[in-house]
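Every protein chain except one is present and positioned as in the full complex.
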Amino acid sequence: MRPFRYARPNELTDALSLLAEHGSDARVLAGGTDVLVRLRLGHLRPGIVVDVKHIGELRADIVETEGRLRIGARAVMTDIIADLRIRRYFPALVEAAAVVGSVQIRNRATLAGNICNASPAADTAPVLLAHGATVNLIASSGPRHVPLHEFFVGPGRTVLGPSELVESIDLPLASGKTGAAFGRVTRRRGVDLATINLCCLVTESGRVRFGFGAVGPRPFVVEDDLSAVASAEADTGAPAGGSGRASQDAALDRLLAHATPISDVRANRDYRVAMLSVMIRRTLDAATGRLRLMQSGA
Amino acid sequence: MSAIPIALRVNGRGHALDVRPHHTLLEVLRDQIGLTGTKECCSEGECGACTVLLDGRAVTSCLVLAVEAEGADVVTIEGLAAGGRLDRLQQSFIDAGAVQCGFCIPGMIVAAKYLLTTNPHPTVDEIQNGLSGNLCRCGGYSRIIDAVASAARSDR
Partner (left out) sequence: METSWVGRSAPRDGGVDRVTGAQQYVADIHLANVLHVKLVHLNCARARIAGIDTANAARVDGVRCIMTAADLPQPVPRYGPVREDRPVLAVGETKFFGEPVAAVAAETEDAAEAAAALIGVDHEELPAVLSVDAALDPAAPLVQDPALRANDPLAQTNLLGEWRFTWGEPADARADCIVENDYSFPMVTHFAIEPHGFLAAPDPEGVTIWSPIQHPYILQRVVASALGWPVSRVRVIAPDPGGGFGGKGWPKFEPLMAFLALRTGRPVRLVLTLEETFQQVRRTSARAHVRTGFDLAGRLVFQDIHADFLVGAYADIGGRVVSKAGYAACGPYRTPHARITARAVLSHTTPSTAFRGFGTPQASWAVESQLNAAAAKLGIDPVEIRLRNVPARGEAFIPGETPADGEWDSALRHAAREIGWQEPLARRRGRGISLGVKSSATASASFALVRLHYDGSASVLSGTSDMGQGARTVLKQIAAQELGIPLERIAVVMGDTSVVPFDSSTSASRSTVFMGNAIVKACRDIKDTLQRMAAETFAVGEDAVTAANGYVRVGGRELTYDQLLKSHFGPPRGEVIGIGQERNPFVADHPLGGKPAFWELMCAAAEVEVDPDTGMVQITRLALVSDIGKALNPQQVEAQDEGAAVMGLGHTFMEQLLLDDHGRIRNLGALDYRIPTIQDVPSSLHSVLIENADGPGPYGAKGAGEGGTLAIAAAVGAAVNQAAGVEIRDLPLTPERVWRAICEREGAPATTVARRS
């Protein structure tokens, strides 16, 4: 690795002024599971690395506040997976976080770092998007709150300014009942980057939201109304037949059309398209199943 | 770039040393402190050969800068055998025939140690999940699973 300087500020103001002072020559370091790989490969060549893990104002815990769960910037995947409130209200996030690398990676990787790295294939992104997450940023000029769907700009790029930090990520607690499920396709059962990943969220009113990953330059969210089909299934408990299924297929195909996957070393374009189509249905089934469980009071 | 002084505990013993910011904990453990039991393979957190416990949590030390370990408590493979007696995991790895070339073993055992600390009676699935970040090229993994399960049982 090329040499660099290292700073470990204890206060937010110090951190922000360091970032302002060094601009693009500085790199923020949280869990390091992405940054150190890129440093080693020479893809990042900062003059100074700013370690944010000791900044007092950045929390490592999860706080319930005003109808949302606020995940601190320093919270790591292991703790998010273990949190009882996340497990209860956001099981899809648990599913996604649980496949981010290995145990060793999850013990270090922060959720904030995962979204700042902005890989189009980040496993947590589709889930956060489907749930309408908001990113709370802080700069010397003050805070700003960016909906996650506006946060990602392109592969590896976000709206984060050069002297701005993520302070926390908010997940709104749903007012009604919802069901959500995460899914992904990989090349092997073991630890792997996703060929495609997605999260489906269904609401009682029949709205369906999908967060998609690895099928475009950035993770994104789409939404549609499958109320006719969703409620028919809820009443009878059986999959809709005939024309109900056809209209559901048509609705899902409309959502699919937003995806723009590429061919790369992991998979070809047509396979990604086909897998998205398969996984849309599987996650919809799983999410609908969870919604029904909630509705039955389980 | 000048060196930064850090103090940390490794296997229960305090160390004060100067480290370069761009050197990883793995490099410092091996080259400065002289504990070569922890191995270097992929250097990008994918193979698990460099696994150590950092403040009680299993991490890939190739992805931790040495400076980040300031004030930390580190346990490496050398720290498991107490008073000349093998840890039950170390013994069960030998007994199960899970050790072949041995290069993956230090990281594997430390990761298994962490698993049993957080989940003393894991199912096969949980063992697989807990060791999913540790690659072995010699064996078929089944003996590693047996070794961990056996060590878990022996602790009942």
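Which chain is which? They are A and B, in the order written, and residues in each are numbered from 1.
Note that in this section a residue touches a chain if its C-beta (ideal position, glycine included) is under 8 Å from a C-beta of that chain, and two chains touch if they have at least 3 such contacts.
Just so we're clear, the structure is a prediction, and the values are computed from it rather than from any experiment.
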item: Shown chains touched by the chain that is not drawn here; value: A, B
item: Contact partner of the left-out chain, one of A:Leu148, A:Val191, A:Val221 or A:Ala286; value: A:Val191
item: Chain not shown: contacting residue from B:Val10, B:Leu25, B:Val67 or B:Ile145; value: B:Ile145
item: Among B:Gly56, B:Gly97 or B:Pro120, the residue in touch with the chain that has been omitted; value: B:Gly97
item: Candidate in contact with the missing chain, chosen from B:Val19, B:Ile33, B:Leu135 or B:Ala152; value: B:Leu135
item: Subunit A residues that touch the omitted chain in the full complex; value: 2-3, 37, 185, 187-193, 239, 245, 249, 252-253, 265-268, 270-271, 273-275, 277-278, 281-282
item: Positions on subunit B contacted by the hidden chain, ascending; value: 20, 30, 34-44, 46-47, 49, 76-78, 80-81, 86, 90-91, 93-95, 97-106, 109, 127-129, 131-132, 134-145
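Convention: only the chains that are shown with their structure count from here on.
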item: Inter-centroid spacing, subunit B versus subunit A (mean Cα positions, whole Å); value: 29
item: Partner subunit A, residues of subunit B touching it in the complex; value: 1, 4, 20-24, 43-46, 48, 51, 54, 57-60, 62-65, 67-68, 70, 111, 114-115, 129-130, 132-134
item: Subunit A residues touching subunit B - in the complex, by the definition given at the top; value: 1-6, 8, 29, 32-33, 36-37, 39-40, 49, 51, 53, 78, 101-105, 107-108, 190-191
